[in-house]
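The complex appears here minus one protein chain, its other protein chains still in place.
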Amino acid sequence: MTVLLLVLPLLGCLAVLGLPPKRAAAFGVAVTSATLATALLMAATFDYHRSGFAQFSVNAPWIPLIDLRIHLGVDGISLPLVVLTALLCALCAGYLARPSGQPERPRALVALLLLTEVGMLGTFVALNLLLFFVFFEVVLVPMYAVIAGWGGQRRAAAARQFILYTLLGSGVLLVGLLLLYSRTSTMDMVVLVGRAGTGLSHGVQVLGFLLIAGGLAVKVPVWPLHSWLPDAHTQAPTVGSVLLAGVLLKMGTYGMVRIAVPMLPEGAVALAPALGALGVAGIVYAALACLAQRDLKRLIAFSSVGHMGFVLLGIATLTPVGINAALLGNIAHGLITGLLFFLVGGIAQRYGSTDIDRIGGGLLAKAPRLGSLLVFAAVASLGLPGLAGFWGEMLAMLSAFRPAGGLNPALYLVFLAVAGLGTVLTAAYFLVMLRRVAQGVVPPRWTAERFGDVTAREWVAWTPLLVLVLAIGLWPRIVLGVTDGAVRVLLRGG
Amino acid sequence: MHVVYPVVLAALLFSVGVYGVLARRNAILVLMSVELMLNAVNLNLVTFDAWLKDTLASGQALTLFVIAIAAAEVGLGLAIVLLVFRNRSSIAVDQLRDLADRDAPSAVPGETVAEREAAR
Amino acid sequence: MTAALAVPVVLAPFLAAAVGLPLGRRLPPGIVAIAGTAVSAVLAIAVAVSSRPAETLARLTPTGGIAVTVGVRVGGLSATVAVMVTLVALAVQVYSVGYLRGDPRYPSYAALVSLFTAAMLTVVLSADLLLTYAGWEVMGVCSYFLIGHHWERPAASSAAVKSFLMTRFGDVGFLFGVFVLGTAAGSFRITDVLAAVPTMSHTTVLAAALLMVVGVVGKSAQFPLHSWLPDAMAGPAPVSALIHAATMVAAGVYLVALLFPVFLAAPLALDVLAVLAVVSMLGAALAAFASADLKRVLAYSTISQLSLMFAALAVGGRTAAIAHLVSHAAFKALLFLCAGAVITAVGGGLLTDLGGLRRAMPVTFATMTVGFAALAGFPPTSGFFSKDLVVAAAGHAASGEAALVTVAVAWLVAVAVLLTAGVTAAYATRAWLLTFFGTERPAREAGPVLTGPLLALAAPALLLGLAALRWPELRPEWGSALASVAVVVLGAGVVLARWRAAPGRDPADLLGRARPLLASAWHTDDLYERTVARAVTGLAERVVAVDDRVVGRAVTGSGRNAGRLGGLIRLSQNGNPQLYLTGLLAGVLLIAVGVVVLA
Partner (left out) sequence: MQTIQSVDYLAVAPPLMLALTAVGVLVADAFLPARRSPWIGGAALTGVLLALAADLVLAVGVLPQDRPRGTFCVGASCSYSVDRFTLLFQAVLLVAGTVVLLLANGEVRRAGLPAGEFHFLLLTALAGALTIAAGRDLVILVVGLEVVSLPVFALVALRRYDGRSAEAGLTMFLVSVTSTAVMLFGVSLVYGATGSMLLDTISAALRRPGTPHTVAATGVVLVLVGFGFKVSAVPFHFWAPDTYQGAPIAVAAFLSVVSKAAGFAGLVLVLTVGFGSYAGVWGPLVAVLAAASMTVGNLVALRQRAAIRLLAWSSIAQAGYMLAPLGAAAGLVGEPRVLGVLAAATVGYVAIYAVMNLGVFAVLSFVGWIDGLGGGRLDDYRGMARSHPALALALAFCLACLAGLPPGLAGLFAKIVVFRGVLTGGYGWLAVLMAVNTVLGLAYYLAWASRLFAPGPSESTAAFGPVPRHVAIAVGLAVAGTALMSVLPQLVLGVAPTLGG
């Protein structure tokens, strides 16, 4: 089943190049929907009582010399992310196939999209360290091409900074993985999680965690290593930024939860406070940066740094509650920021620009439904209870209140306080944004413009996200029920 | 005679050769100093071969090979120096600046090349 | 059975909101909202009547640590408050149909008010502290949306943002308090928490109590987080009536009453609460007396009355506080609705634009008089009885009986309560005189849809105190009753005398030069604006600048430096073979020396 999940988009990617351009988008929708169906089928037939153990697993040798095996499997931690990725890719394909907005060179764009999907799904289902690394890097080139090919004005520089910065991160990650391999001589994640770092000296564990978490930190992004994110998201086309924010950031945190924390426990305990500190600093830094942003898309990109700060805080506590909070935070952020970028894409298409002063406000008057969707997404993003964003942040703060043994509780209380302040600042910049964009009077330059409210095709692309944000908000068991068992198994060492 | 005398002599010869390569401007003289270095090696090899009383006499075998190689090199070297002289009418080694690492390539080479290219 | 009844009390308005938001436009205005609230009111009364404490519980989700549960917990306190909330909400819904007739955004308004009611009922009836927090936050957001109902006006939208951020700041304190209690008790269920209070260490309980105080001060607009309530008056009048008089701001009082054992175990927190209450009480009362807009007078009056309730709680008078909460909800909602009627009739809120409406709007005049009487505390209104209970409680505490709060603080509270009673009577009478007396003004009485709810609310405002005499603990004590009536008559008398001496002139001129200072509540709002707001925006600008220059430049800079370094190394490549040979032989020399020295 997992093999089918990867083969479908791969074949689709190759096949679409042969199609005539006008049918490329439709074909893209077909392939991504098939992949989504497979993912949902997997979710349906998944044995939730044994969510801690890899299911639908495949284990075939590929390059025995470096112990690279095609070892795939899905468990409680990766299942929600797989479904999220498949869903977002299907929505993006749907967005591309909309009659009004056909992109140029559709075949190439759909092919790159499908190749990115293979990379993303591969990363989440890989159970072999090297295979994880290969899929981790498969995503780079297509995403670079999407940004450089279909992006905004300054796309070349943004795309180059994105791929070079992320490659540096994955280079450091590779050094960390191979350091781990040189000491344990196995690349099998299940075995390594089972060993939970026994037989590894303290020094190796700390250095390994530093390299692996450091490499992944560029992808998350952790606060000081985030400078590629705003440019990449702002210059990327809507489809690109949805996938970038929705899934690519999660590969970093997923890597930390799956590899760094369970396999190098002593390293985790040694470096978790630093990770927590950077995460929390990221929350406040991003919130302040968003408060003074002039461009709407750049504001939402920065908000991702803030939300990932909460996810990092959850991971840094090394407790089941924290890790659950991180995983739920991932899913919630994927849905909400995906929706936000779709909405901003819609606004950019109607106003021709995402500059807040240019839009000038009055969106609720000009396009009431689009405006109220923006309000809904903003409120969800600032963590209103009853919507998905709340549980991730609240549980992360709750876990910071009682961190795992060996971590300094006073330090984590400071993190908790700063994170609390972060939530207020997050609320501040979203509401200020709403006041400038959604509320207020329509400026004279737009009164004459006639652009329609949300179209039927846009409703089709966005309703699943709306429903899921509400559903997870009211019934978080959808995600936590799946991840809780797996997290307990992970932290207890398999 | 102790083995160290010829070895030291060889080393000195080698250094003279190195000086010759670095200091002389004329390509042919540089060639000659390279020959000097190779002969220093030959001296070294023969000395060691005698000193070790090597049954296989591999030292002398290699000396023969080195002599052959030196001859081949001089032949080729002079041919190339001739070619350079015909193109640049000077064989001052330190004036060959045409292949420097610059953004724009230097003046387009002699007409003969341009015509030949155009004829393609 | 009662618990099973309590669940639909919460769900009815929630469903009304869920239905009303998308489909509002197609249905006749307000039908869904009013029906939902009515059903909820009837059920609430049924639950209150049966009044047997009950609790239902269901596990919402595993979290890897303490599980989050969802459920309803009905007790005497929560039942009464639930009834009060639903009745006031019903009155407001009916009133809004008339008040916002023809407003295109009415359907979403009605749905949001229903959602607000559901959230308030969640806070009142919830059995799990996290669920309470959830309701608490949703209330905050609904208040943000409703204050920003006329979002095309910059004043309304900035007031909404300010109100949400200030309450959000308090909510973070409340959330942390919930964390402290939950982690100490090992569960977020209220019954478990209350049972575990004796076992908790002193510091834990104190920390929890203080954090709760922060949350409560934020939500109930007490000093120092009070400056958002007067600005919140930018919202429509029924919103002010429901949210900023009866329910949301009162949630703080309800919460302290609900978790009273926690506060009893941490007397220091009660001292802090008492001091804050005293400061807010007097400050707000004087501000009410000095301010020039009718709704701002009522807003400051609400802050002051809430401080009374907190003061009662601080000195141990839990029943007095709840009684005053209920009666205040009735007469303050009434006052706001009357103010709404008056403003729509005259077209402006400033007291100087009003005056002489006695004959033009008889019903409004009658009901508003009852409201002002209850606010001032004239017998036989409910306000008199409930305020008297508070004065009595303050008196007992001052005489050292309950020994909860330190005696000095108790004395301070008692004196402040009496003083506030006097000033309250003064500004009530002033507002009353300026609105209805003085030069005649042509105005039309509001329609039946508006006056109906006014009359409906006037009844409890007048008779609730008398009806409550049935329960012994709600009977007034003669000593404190006489004292408070004396002070009230004195306050009202001064203003009447001033009015008779110079009819038509605003009695607030008594304050003279101090008036602008008091009107803006000691300029606290501008203080916040200049310090907090400017500091944060300044920091934000600097962060963006730093982000571009330092973090961003560091990365692109490293790229450019690599290129420049490459250019430098490239200089060695100048085509001269002899330079290459020198490089090569220098390398050889270096290596040979290195080997000889090191190896």
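In order of appearance the chains are A, B and C, and numbering begins at 1 in each one.
Basically, a contact is a pair of C-beta atoms (placed from the backbone, for glycine too) under 8 Å apart; a residue touches a chain by one contact, two chains touch by 3 or more.
The structure presented is a predicted model; accordingly, all values stated were derived computationally and were not measured.
**Q** Counting the whole assembly, list the visible chains that the omitted chain makes contact with.
**A** Across all of the complex, the chain we cannot see touches A, B, C.
**Q** Among C:104, C:448, C:538 or C:594, exactly one should touch the missing chain; which is it?
**A** C:594
**Q** Considering the complete complex, identify which of B:8, B:23 or B:83 is in touch with the unshown chain.
**A** Checking each option in B:8, B:23 or B:83, the one touching the absent chain turns out to be B:83.
**Q** From the list A:30, A:164 or A:442, which touches the chain that is not on show?
**A** Residue touching the absent chain, from the options given: A:164.
**Q** Can you tell me which of A:146, A:174 or A:331 touches the chain that was removed from the display?
**A** Residue touching the chain left out of view: A:174.
**Q** Would you write out the residues of subunit A that touch the absent chain, in ascending order?
**A** Answer for subunit A: residues 63-66, 68, 119, 130, 133-134, 137-138, 140-141, 144-145, 148-149, 156, 160, 163-164, 167-168, 171-172, 174-175, 178-179, 181-182, 207 touch the chain left out.
**Q** Footprint of the hidden chain on subunit B, which residues?
**A** Here the touching residues of subunit B are 7, 10, 14, 17, 21, 27, 30, 34, 37-38, 40-41, 44-45, 47-49, 51-52, 54-56, 58-59, 61-62, 65-66, 69, 72-73, 76-77, 79-81, 83-84, 86-88, 93, 96, 98-101, 103, 105-106, 108-110, 112-113, 116-117, 120.
**Q** Kindly note down the residues of subunit C that lie in touch with the hidden chain.
**A** Subunit C touches the missing chain through residues 559, 562-563, 565-567, 569-570, 572-573, 575, 577-581, 583-588, 591-592, 594-596, 599.
By our rule, only the chains that are shown with their structure count from here on.
**Q** Does the chain-touch network form a line, ring, star, complete graph or other?
**A** line
**Q** From the centre of subunit A, which other chain's Cα mean sits the farthest off?
**A** Result for max centroid distance from subunit A is chain B.
**Q** Nearest whole angstrom, what separates the Cα centre of subunit A from the Cα centre of subunit B?
**A** Chain centroid spacing, subunit A to subunit B, equals 62 Å.
**Q** Quick check: in the complex, which residue numbers of subunit C touch subunit B?
**A** Listed in rising order, the residues are 570, 573-579, 581-582, 585.
**Q** Please output the residues of subunit B touching subunit C within their complex, sorted ascending.
**A** Listed in rising order, the residues of subunit B that touch subunit C are 18, 21-22, 30, 93-101.
**Q** Contact residues on subunit C for subunit A in the complex?
**A** 60-66, 68, 130, 133-135, 137-138, 141, 144, 148, 151-152, 154, 157-158, 160-161, 164-165, 168-169, 172, 175-176, 179-180, 182-183, 536-537, 539-541, 543-544, 547, 551-552, 554-556, 559
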